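Shown here: the complex without one of its protein chains, the others still in place.
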Amino acid sequence: MSLTSEQVRKVASLARLELSDAELSDLGAKLGQTLDYVARLNELDTDGVEPLVHAIELSNVLRPDVLAPSLPRDRGLANAPRTDGKHFLVPAILEG
Amino acid sequence: MSSLLNLPAAELVTRLAAGDVTSAALTEECLAAISQRDSSVRAFLNVDVERSLAQARSIDARRAAGESIGILQGLPIAVKDLICEEGVSCTCASRMLENYISPYSAHVIERLRAAGAVLVGRANMDEFAMGSSGENSAFQVTANPWDLERTPGGSSSGSAAAVAGRLTPMSLGSDTGGSIRQPASLCGVVGLKPTYGRVSRYGLVAFASSLDQIGPFASDVHGAALLLEAMAGHDPRDSTSVDRPVPSYTNSLNEPLKGLRIGVAREHFAEGLDDEVAEVVRRALDVYRSLGAELIDIELPHSKYAVAVYYLIAPSEASSNLARYEGIHYGHRTEKAGSLADLYARSRGEAFGTEVKRRIMLGVYALSSGYYDQYYVKALKVRRLIRNDFDAAFAKVDVIAGPVTPSTAFKLGERTSDPMAMYLSDIYTIPANLAGIPGISIPAGLSPSGLPVGLQLQAAPFAEETLLRAARMFEAATDHHRLIPPMARS
Partner (left out) sequence: MSYDVIIGLEVHVQLQTVSKIFCGCSTAFNPDQPNVQTCPVCLGLPGALPVLNAEAFRLAVKTALALNCQIAGFTKWDRKQYFYPDLPKGYQISQYDLPFSHDGHVDVVTEADGGAVRRVRILRAHLEEDAGKNMHDESGRGRDSLVDLNRAGTPLVEIVTHPDLRSAEEARLFLQDLRLLLTDIGVSDCNMQEGSLRCDANVNLHVHQPDGSKVATPIVEVKNINSFRFTEQAILHEVERQWELYQKTKQTIKDAPKSTRGFDPARGVTYAMREKEEAADYRYFPDPDLVPVTVTDEQIATLRGELGELPAARRARYRDQYQLSAYDAGVIIDQGREYSRYFEVVAEGCGDGKQAANWLTQDVQRELNERGLTIATFPVPADVLADLLKRVTNKQLTIKAAREVFGALLEGEETATTARIEAIVAERGLAIVQDDGAIDAAIADVIARNPKPVADFKAGKQQAAGALIGQVMRAVKGADPQQVRERLIAKLSE
């Protein structure tokens, strides 16, 4: 099976990935191949099997409510593509 | 003169500790080797000569002043370029993070510095650790020191090649589906993936959080044990880090295991395994038998589903872990954005490579409304069945022995157009990540065509000590780990 370009476009939009036409068609085919391959899981009856998120199952890992040093602002912003020295800058967010 | 870099790690540490060799001299030798040979291996993305020499000299000065140096004694180490170090670039071999400098250090970096490591440089890899050949690096393709036309494996390509090419005695990698063990096997070095939670992931750039573990590469088992010992242990900054004591892996390393029970799974020798690899692995099993180990047939009936499970879980987690790269808080930002929506899609579209895009797309698809139960939850259920297989096996045996990868190093370019073929090269390594168990690849000899073949040993959760001792038994009885690629012989 191959995903239609419509399906691929929808997933790309959710993933926030701008794709070229060549990438769209390649992805449709390659994703289709992978989905065909993983379909073998349907051979297995997994009713009543508890999903396993972590192989080593821990619980109740908590930290005390104490302050730790924050990063100085200039270091927190150092990798940002655009700042005003105090904030991260982004193109105008339209809400109205 | 015979290069220090041809010496096993155990001996280097002894000489450093005794003051016979200085860290600066050893580091200089590494830097010289890199400048001579890395133009053909291309293992390093970044080498900081001044900084590593300064670290080495400072360690030597401390030793001269009678201060205690950690167990690494000034050994130079290469670090896969997805483990953060304060003030150092961390690109993940991606255009996305080409200019990213981490403002903080990973737990393992702090531990290694405290243990007396000299961090010489950053090793190449598949972009965001997605790949099995190193060819997904946005910057360069690393070659296998045994045959420069061939892949070193991946995703920890540079880390494996640096050790195999005798550029550094040890390195750090990360293993999500085999990314340490597979390149270790293809490059003829030792590579270990610890139990999930044994080594803190704090500061390891995430690919698939429930599968990722940092682990060591070294030219021998002692080196791997030493490096693991230096970095294992609880870290309160990683919720999945397990709070449990770390034994001294090096202390017990040379004690052979009496009555060792080795599990051999039929599934590891089924179709897909190259004959020349199967032959080397069978000979390795014979070595163990000759050492008094008992070989026991076991079954891992769900292992044939592991690749399918992995290619749902890992991309799902990756699609989420990589959502943070959007050109706002850090990372590549497109020059062509009009609106905010364009900025996201274009920045990501421009800066991620093809394989990363494929996996993000697959993950988004598997988690999206209407498919979640069919794909993601189903994969988690089969994941438990795979874990149960291992639990049953380890009730009967101490370690499981088998191949690491179905073939020896393939030619660069050979599989880049066929992702499924590439994915299947991790068929024997993926189950350990899904089950959280430790696994090691040790050199088991060369194929008839002269390429390294690894033997994989796997053990129960937190049984690294058993795993390393079993590995050392084999190593002590063979000479495979002393094989050095022709290009690295000095």
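Order of writing sets the labels: A and B. Residues in every chain begin at 1.
Throughout what follows, a residue touches a chain if its C-beta (ideal position, glycine included) is under 8 Å from a C-beta of that chain, and two chains touch if they have at least 3 such contacts.
Computed from a prediction, not measured in an experiment: that's the story for all the values here.
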Displayed chains that the missing one touches are A, B
Residue, one of B:Val189, B:Ala351 or B:Val364, that touches the chain absent here: B:Val364
Which candidate, B:Asp38, B:Glu317, B:Asp389 or B:Glu475, sits in contact with the chain we can't see? B:Glu317
Residues of chain B in contact with the chain not shown: 82-84, 90, 92, 97, 100, 102-104, 106, 201-206, 208-210, 236-240, 316-317, 319-320, 322-324, 326, 328-330, 340-341, 344, 364, 367-369, 372, 376
Go through chain A and note every residue touching the omitted chain. 10, 13-14, 16, 53-54, 57-73, 76-77, 82, 84, 86-96
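In the analysis below, only the chains that are shown with their structure count from here on.
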From the C-alpha centre of chain A to that of chain B, how far is it in Å? 23
Note which residues of chain A are touching chain B in the complex, please. 3, 8, 11-19, 23, 26-27, 30-31, 33-35, 37-38, 40-42, 44, 46, 49-56, 58, 61, 63, 71, 75-76, 78-82, 88, 90-94
If you look only at chain B, which of its residues touch chain A in the complex? 99-101, 103-104, 195-197, 210, 236, 239-240, 242, 302, 304-305, 307-309, 311-312, 319, 323, 326-333, 337-346, 348-350, 352, 354, 357-358, 360-362, 364-365, 368, 375, 377-385, 387, 419-420, 423, 433-437, 461
